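Read the structure below first, then the notes.
Note that one protein chain is taken out, while the other chains of the complex remain in position.
Right, subunit A next:
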Amino acid sequence: MKKILIVGGGMGGTILANNLARRLRRELDKGDVKITMLSASDQHMYQPGLLYVAFGKAMPDELYRDQASLLEPGIEFHVDPVESFHLDNNQVATVSGKTYDYDYIAIATGSQAKPDNIPGLLEHGHHVYTEEAALKTWEALSSFEGGNVAIVTGVPHKCPMVPLEITFMMHDYFKDRGILDQVSFKYTYPIGRLHSLVNVGKWAEKEFDRLGIEYETLFNPKEVDGDSRQVHSEEGSTLDYDLLIAIPPHKGMDTIESNELGTSGWIPTDRATLNVEGHDNAFVLGDTTNLPISKAGSTAHYEAEVLGENIAAQVKHGRRVRDYDGKVFCFIEAGKDRATFASFNYTTPPDPQPPTETVHWFKLAYNQLYWNSVRGLL
């Protein structure tokens, strides 16, 4: 029997498990293959939905499903996170004290927001990367009566469109509340343009100029002084705020770092095969990789599809099918009722088109279609 172990029950791990279960259905039913998933939670959250929670446009309970209900029949699922990885022995040990051995392992443990890595940010900033934080942001936005809104971005972070999206959405939110003329926006970004993607940055600059949103580039938040309501940057500048919105820096999960699989919890990964470097039967996907591409759900999705094909083919025929080409697709909300998107890979930059209402509605539709996507049906 071939044993496939998937560590992590987020988007990447779940799509991979379901993809493999379909491709290996006959082998699963005959008992020739076993697929096991180990996760830290019995719940699955649609993380991009938290952005909408911050504006009162979604309630947190809409964003959860039972993880077991999302998995194909025959996938063995345990809420029992891995405590130690022994890749040289094809084995992991879990928090409950159990040991799992495998023929193939895929690690998809994800990342975590670390606002506490910037002094003062946890106490004085608002973000949308946990349910609790998104609800607090909603409270802050709904009670804000005007003043300086500062947007700061830590590095690295997941969902690379959030800095722009939350700014555009705040603009329209305060406009609808009738207080836009009492709000001053100051958007900052770590590098020398408004977004990593050159074309997206150019588009955003025109939109910001049109909407009267001020911006400062080469701004990496170093510390927040809550008493004076100021953010100091690594580059030596200072930003005043009455409301501080942050995209916090992220790290991989602690178990990756404590097992010395990768600095800051990012595992060194082959950009084409998605192998853990130095291990032919171990793979990484989603935020957990150290690849120089967006930490985004779509990245995990496309990587999971490649790995699903490759691991299934290896089980059946002893050889893999294709390389991952770096594909990423990101929606970009451009306000309350317009959106565009960026699609790119390792060799082809994106060329986002002007935002439309149609793309916005497709994004809202995707927020529901996600549950089919994660089942591997879309």
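General remarks:
The working rule: a residue touches a chain if its C-beta (ideal position, glycine included) is under 8 Å from a C-beta of that chain, and two chains touch if they have at least 3 such contacts; residues count from 1.
One rule holds for everything that comes next: contacts and distances are computed from a predicted model.
Per its UniProt entry, the chain excluded from the display bears the name "TusA-related sulfurtransferase", taken from "Extracellular solute-binding protein", "TusA-related sulfurtransferase", "Glutamyl-tRNA(Gln) amidotransferase subunit A" or "ABC transporter permease".
Checked against the hidden chain, the listed residues A:P115, A:G335, A:P350 or A:G376 yield one contact partner: A:P350.
For the options A:L274, A:I293 or A:L307, the residue in contact with the chain missing from this view is A:I293.
Take subunit A: the residues that touch the chain left off the picture are 155-156, 160, 190-193, 195-198, 218, 220, 234-236, 249, 263-264, 271, 292-294, 326, 328, 342, 344-347, 349-350.
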